[in-house]
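With one protein chain removed, the remaining protein chains of the complex are shown where they sit.
In this document, chain identifiers A and B correspond to the written order of the chains, with residue numbering beginning at 1 in each.
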Amino acid sequence: MLRYLAKRGITYIFMIFLTTSAGYFLAVSSLKPALLEQERIPRPTPEQVANSMRLKGLDPDLSPWERYVEWLTAIVTRWDWGRSPNGAYINAEFGDRVWISTRLFLASIILTLVIGVALGVYSAARQYKFQDRAITSYSYLAYIVPAPIAYFLVQLGAISINETVGERIFFVTGISTPGIQPGWAQFVDMLAHYAVPTVAITLVGWGSYQIAQRQYLLDNVNADFVRTARAKGLTRNQAISRHALRVSFIPVAQSIAFTIPAIFAGGFFAEKIFAWPGVGSWSIDAISLQDVNAATATLAYGSVIFALGAILADFATTLVDPRVRVQ
Amino acid sequence: MSSEITTGAGHTQPDVERLHVAGLHAPSDAVLSVRDLNVRFNTENGVVHAVRGVDFDLLPGKTLGIVGESGSGKSVTSLAIMGLLPSTAEVSGSVMLKGRELLGLSDRAMCEYRGNELAMVFQDPLSSLTPVYTVGAQILEALTIHNPTMSRQAKEARAVELLAMVGIPSPKERLKAFPHEFSGGMRQRVMIAIAIANNPRVLIADEPTTALDVTIQAQVLEVLHTAQEETGAAVVMITHDLGVVAGMADDIMVMYAGKPVETGAVDDIYYNPRMPYTMGLLGAVPRVDVAEKSSLVPIEGMPPNLIHAPTGCSFAPRCPLASDACLAGEPALAPVPGSALHRAACIKSGSLGGDVDVHDVFAAPPVPVSRFDAVPREKRSTVLQLKDVRKHFPLTRGALLKRRIGTVKAVDGLSFDIREGECFSIVGESGSGKTTTLLEIMEFHKDQDGEVLIGGISNKQANDSRTKSAMRRELQMVFQDPTGALDPRFTVYEVLAEPLQNAGMDRQAIKARIMELMKLVGLQPDHVNRFPNQFSGGQRQRIGIARALAVNPKLVVLDEPVSALDVSVQAGVINLLDKLRAELGLSYLLVAHDLSVVRHISNRVAVMYLGKIVEIGEVDRVFDNPRHPYTRALLSAIPVPDPELERTRERIILQGDLPSPLDAPKGCNFATRCPVFAALPPLKQEKCLTLEPPLEPVAPSAAAQALAAHPLPAPDQRFACFFPDGEIDEDMLVVHEQADHHAP
Partner (left out) sequence: MTNLNAVDPAAVAQDAHLEGADVVIGKNTIIFRRFMRNRTAVAGLAIFLALTLFSFIGGYFTPWDKETIDPFNIGMPPSAEHYLGTSQAGIDLYAMTVEGTRISILIGLIVGLVSVLVAAVYGCTMAYFGGKVDKVMLFILEALIMMPALLVVAVATSGGGEGLKRDLPSWLLLIIVLLVFSWMGTARLIRSLSMSLMQRDFVKAAQYMGIPARRIVWRHLVPNIGSLLVLDITRGVTGAILAEVAFSFIGIGIKVPDVSLGVLIGGATSQVQTFPWMFWVPLAVMFLLTGSLAMMNDGLRDAFDPSSSSSGSATKRKALKTRVKRNAS
């Protein structure tokens, strides 16, 4: 097992290296931070701009290949991912933002999974009844609404609640109120900030798990081994919950492992709409600010998360399915 | 007669009254009585009346065999008794278990009985165990449900005892194994262990051996026999194979189109059938123990669609004896003259008894004679020759990370030849390498290990496409699964046109040839525009045969051509193959696990075990006088549709499954399971383990030699064993006590 994971790990490291390098070349040849500098007032001379860029390791006069070698050397030797055009260090900024993204998504991921899987099981058990139809229709609806629009609609809803009550209950943007007293007040403030994004992401997210779990369970409800369990003297519901459920969870576990990174890496919509300064919105901002190093760093982060998810999926499969366990 | 089959008093009485009467008259000691069981399914196309009035009584410790083809309603009957049908099924009638009504009970109330007094073994052992739980956990679950107070130790001890009873070696360790670590036969044993865990009064076995190899089938049937003896349960044995139940059952119920059409004691049904369908079924099965060549009895047509209520006898459209009277109302199950307990649903049952020959009734075609039959074998030309063909695969372990741990010698030094007009068969268990042999022949490329000569063309010269296409015209193949072998998006015309277009024929010629082919295989030429799913399984196989014959090959490779078909349909296809061989002078290479089919159509046979031929020769010689212990065991494993013979004959039960190729000894591959080897003294055993026995001809018997003036030529039979006539180990020899069964 360990050997297998190590082998997969090496393949993925190679892949991450390739995608990141490709991303760097794309960024370095299309993003020109020097152009933005020139729009400053008072307008700096081209020499001044070039100088300031050179100091931050963003020398526009070097060829893409030379800059790539420089950039790679810094990472390999010093784990230094470079600097932004405004002089900030990528490493420091990155640490802050990863933490913000994680805080934003952790609760939603857990809620999404629990609600999605639970509703999937519930709707499979009531196949073709009203509850099943309502839940499954909702999931299909969630599928045809683009995520940012759904977030925006939830935001509108929260605003109208605030207006109806006549008091600000929810914050629809931002992560915290600056300068709030620690303790109870801070906790309430945190809840008020977390509630809307968490609800929005969860509402949009659980649909696909519900549909998948429902389908996999239905595939197994009439399986031969469920019939065997019933022939032993279990009721239909007991047989399904003890036997079919566990088997139907195998593919779901695999897809869960794969979608956790997708939520992380695809979180820019949520971060953008709810104005949380996480990795996702950073990646977008990096591009409008012509920030080569930040853009590449976020891309590398996305690839790493994806690889972790893939390895996690393998791991989850071996955990729930004895047939692929390596003796 | 041990148990009684009572029937509803007739269709004139209203159902309520009939049930009442039946209930009153049910034998009080019957452990299971079924009365007027009806099952209906709502489908998109209408209501399917899948079971239409089944009645029977089962006495303690006795065995009832329910026989019928797919779609006859036998499995639905068993599921209805167990209460395991989907809730959309509509079940009516009465099912009494020890005097208590089971029908109409809620799922929860049924759980009292299921797995406790009423247990069931299902057909497919591979999918019937939950893959994510250990075998031990699944047996323990069955015990826990009905014995909530039992201690864990007691349950574990019982589970070990059960596994030992069903013949699983080192049961204690195997409790912790997952189902995928067991072979099919072993999983079926586990299923039986689960079923008998709580000493059921009634055990229903639904085709328990259909998915298994013959040798494993013999083992599992033996385990069922033991289980019945241990628990004293009454058994309902559901099968399509008349051989399987012949030795086991006390009574037989033959079902057709959802209805019992003939019931009675086992001897009555086998020796004195009174319903044409039963007669047809018996005549459709080839016998492995009989050399005499006669054509099989085909039952033409298809079972009726149960969406429409039959107005006459449901078998009438397929019955050669049907007359107008048969179409007026469905005949009731009525006592056969002369025997009160033997009932048949046929208005002509009175005239069918005694010495009516089934071959006359069903107009079995005459035995076809090939023009090559008169020519001695040596004088015919060779159409296929294999010289020392080998195929080795690397054996890997680990689902995710593969590492090589050895070599599987799937085919290991195979040599044989096939002459014109001859049918040569390869038999053996799954894993013996017979299918790999076919693939090696079909692949035909020059990098193969060993030489394959097809119509004189060697694979060693097969480097250009012209040689290959010349070879393709000599050799064609018919597949096991007729559905999978036909592209679902092709019409029959397109299916048959494909090889002809490839051969470069023009449109007109193709059309003429297709019409010719359709007639040749017995299909209506105007059906060429239909899609494969509009045909029955037997017809689909005929299309497959027609496609193989399209380019006029000399040799046709048949991979289990009838194993996916129902018995009655099977007979028609076998007869067709027989006829084509004679008329067109074809040669066949047949792979089959059903030795009776092999005996029926082949001239020569090779028995394979772990990639090697262990015995080869003329089919009657090999089957009547098998020399290799493996051949003896294989032949002994085949159940024969003859109750008398089945009850009395000795049978060799091989231990265990086909071993992993890694465990094969250096000498004789078969030594690990050999019944002769087990009884040999250690010195002789040493020889089997270290030396590989060569394939040697059988010497002519001393008596025959003494009578002849000249040295006799060696008969056509060779085998690879050092001790062919050795004693068989007693542990592997089983004779059922006669008293135990059958008391007329």
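Things worth noting here:
Rule of thumb we're sticking to: contacts are C-beta pairs under 8 Å (C-beta built on N, C-alpha and C of every residue); 3 or more make two chains touch, one makes a residue touch a chain.
Since this is a predicted model, take the numbers as computed values, not measurements.
Displayed chains that the missing chain touches over the full complex: A, B (touch as defined at the top).
Among B:L59, B:V76 or B:I192, only B:V76 touches the chain left out of the display. In the complete assembly, the contact with the undisplayed chain comes from A:F306, out of A:F171, A:F225 or A:F306. Listed residues B:M442, B:M505, B:L520 or B:V734: the one in touch with the omitted chain is B:M442. Contact with the chain not shown here comes from a single listed residue; of B:Y113, B:F479 or B:Y588, that residue is B:F479.
The hidden chain makes contact, of the residues B:S106, B:T149, B:Q508 or B:N533, with B:N533. In the full complex, subunit A touches the hidden chain at residues 15-16, 18-19, 22-23, 26-27, 29-32, 127, 136, 140, 143-149, 152, 156, 211-212, 215, 218-219, 222, 265-266, 268-269, 272-273, 283-284, 287-288, 290, 295, 298-299, 302-303, 306-307.
Where subunit B meets the missing chain, the touching residues are 41-45, 48, 50, 69-71, 75-76, 79, 85-86, 88-89, 207, 210, 240, 302-303, 305, 442, 468-469, 472-473, 476-477, 479-489, 491, 498-499, 502, 526, 529-531, 533-538, 540, 544, 547, 551, 564-566, 569.
Here is the rule we use: only the chains that are shown with their structure count from here on.
Remark: subunit A and subunit B have CA centroids separated by 55 Å (rounded to whole angstrom). Contacts from subunit B toward subunit A in the complex involve residues 82, 84, 86, 107-108, 111-116, 119-120, 122, 124, 127-133, 141-142, 145-146, 178, 180, 191, 194-195, 398-401.
The touching residues of subunit A, when paired with subunit B in their complex, are 1, 3-4, 7, 222-225, 227-236, 242-243, 246-247, 250, 314, 318, 320-327.
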